[in-house]
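Here the complex is missing one protein chain, while the rest keep their positions.
Naming follows writing order (A, B and C), and every chain is counted from residue 1.
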């Protein structure tokens, strides 16, 4: 965990109510894709947790949806600095992804998979990516994933773009043979994946958080191996420990 | 009273911890010199009352000292807008100033006298101005008053500038013959003036305020003619009604 | 068209938004800001038998998300209110007002209620038994179920108008006091009054308020107020006017979902004199967003 000021380089919409925020600053706290940052916003008591979409040693990209007052306020910041806690959570474990990992993102659960995918590609893993959205207006980052050279399928619930249906429907159109999967998105999606895919998975969860660094016990969940803090022992849990 | 957004044109120090803030916006609510505005500052529950130093139909000038968190925060705003309630309080009554009014300002009580002096000069009243400060570093607006063509004396308590001593000492050096006085500054100064000057005076007071427009009764004071609200029935009281 | 109307003891309000006592004077200042007839009603400054100057100043102090006050019920006395303020109000406000009364003894409450009983303009008498700035060391009617019931029963006899007892949050069990008031004949309850608080000026090493302690109100107290409205709603059948930190149309809705039949707005008026107007204008939008057709349907749904 590091606490640092980041400079806002840009903060523009890339889909309906979805913004891409590019920040410059010390990313030394970040150690794995799937980790998150916690953003201080003036006038709000708690910080807002947002997954790291991608990062390098100069800065990072975040993608977030405006769902309430905090994210709305964030979307209005076009310059200046933000106070962040970085490198929060465990993130995805690359070493457990195998050679042919399947990445599944739902809605604004998609961003952390991009940073993961990039690093998997660097390591030579032949990933495939399935992204699920509600409707065509919500779709983002399809091209960015393709640009990494991975097979990328998009499903929309209303069929207005890509494959009609859920990510699980899209997955059925892929050849079998994946040795693991990594997923981030709404809980029903995670559960459906867990139920249908018989391979090992890493699932990224959300929970209401206060601290985001493991001290308040706000975000606890029960797993097969005892209670875990989503913010510190997660957000990524392994498919075989989750109690649904 | 009007509520309006004002644009910050400039906000720069003009003496030790004293800032001059120039605002552009609808000044239609202001009807008399000595009135004040109440400034909303993000993160602070209450607005901050500041006297109008001068105004025209395009904007106004405020002068304030940084004494706490609110004024500190204000001093950091170099651009953008401010939400103001304007035209608060009664202000000085020009019609009661006579032909030779004496204006006395102490510290950051000085600003409202400038707007008053300007209007008195326009009406042909031959004013004289006495300004009191603690020390040379605190002095401001001496030249601005002179530029209005009025005799202007400055006193400093430590004698580091102008006449050494209090405003009452400086007043002694002036010829007699004033028919009224208007004053704004610390309460001991107002009281000393009231005790020594035997002519009628208009005195501008400060009190802790919540609303600033007369509804909360936060700022009440007892006068010889019943209780008054400093924010609405004041800030200017007449010397013969004040109970010290 | 969004239906914002609510009913308090047979009195239909166009909408549930009511400026709270002490933050709206007797309306005269606000009538210059906007047409007050858009309000559901308004609750005027707490009025006592005799005129009162109140406590020494400073009697307001800023806090994070709120304000402390120790006004101490400054008011011109019930006669002046009946003879001067109410006729003045009649000129700009055509709806029934809520008459907030304070007092130091049961007799004083009774006296004020009796005097207001015949005043047609008064829709509801709001009996403030919870002012934290009075009764130093003496009886605080709002902290004891028996005393609260005693005032309620006495005022009940003094007037045929609906009486709403305004409760203090500074108690171990607000439901106990609420029930005592209901049993003693209250038509409704107003809650909450301010939370007793204090600030110290670290430079002078003295309390910021001349009266040392004062009542905390404003956004900071919203969660406490909401909890109390929710608890009391489950404990009594009479309607509740909810208040404490309400500052937006969303807050009004949250307070109603907790169990309030109408909502008062206090300190927010002091920061923003247009608060009530803005909230009333914003309510239809928020209702539409949330799929609420009739505001009264959400009372106590949570």
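Convention: a contact is a pair of C-beta atoms (placed from the backbone, for glycine too) under 8 Å apart; a residue touches a chain by one contact, two chains touch by 3 or more.
The shown structure was predicted, so the numbers you read here are calculated from the model rather than taken from an experiment.
Trainee: Which displayed chains does the hidden chain touch?
Mentor: Among the chains that are shown, those touched by the missing chain are A, C.
Trainee: One chain is left out of this view; which of A:23, A:62, A:85 or A:102 touches it in the full complex?
Mentor: A:85
Trainee: In the complete assembly, which of A:22, A:150 or A:221 touches the absent chain?
Mentor: Hidden-chain contact among the options goes to A:221.
Trainee: Looking at the full complex, which residue from C:191, C:258 or C:279 touches the chain that isn't shown here?
Mentor: In the complete complex, the chain left out is touched by residue C:258.
Trainee: Suppose we count only contacts with the excluded chain; which residues of chain C make the list?
Mentor: 63-66, 68, 143, 170-172, 195-200, 202-203, 205-207, 212-213, 216, 219-224, 226-227, 230, 245, 250, 253-254, 257-258, 290, 298, 301-302
Trainee: Even though one chain is hidden, which residues of chain A still touch it in the full complex?
Mentor: 1, 3, 40, 44-47, 85, 207-211, 213-222, 227, 232
Rule of thumb we're sticking to: only the chains that are shown with their structure count from here on.
Trainee: What are the mutual neighbours of chain B and chain C in this structure?
Mentor: none
Trainee: Please indicate which chain is farthest from chain C, where distance is taken between mean Cα coordinates of the chains.
Mentor: Farthest by centroid: A.
Trainee: Using the average of all C-alpha atoms in each chain as its centre, how far is it in Å between chain B and chain C?
Mentor: So the centroids are 36 Å from each other.
Trainee: Distance between chain A and chain C based on Cα centroids, please, to the nearest Å.
Mentor: About 47 Å, centre to centre.
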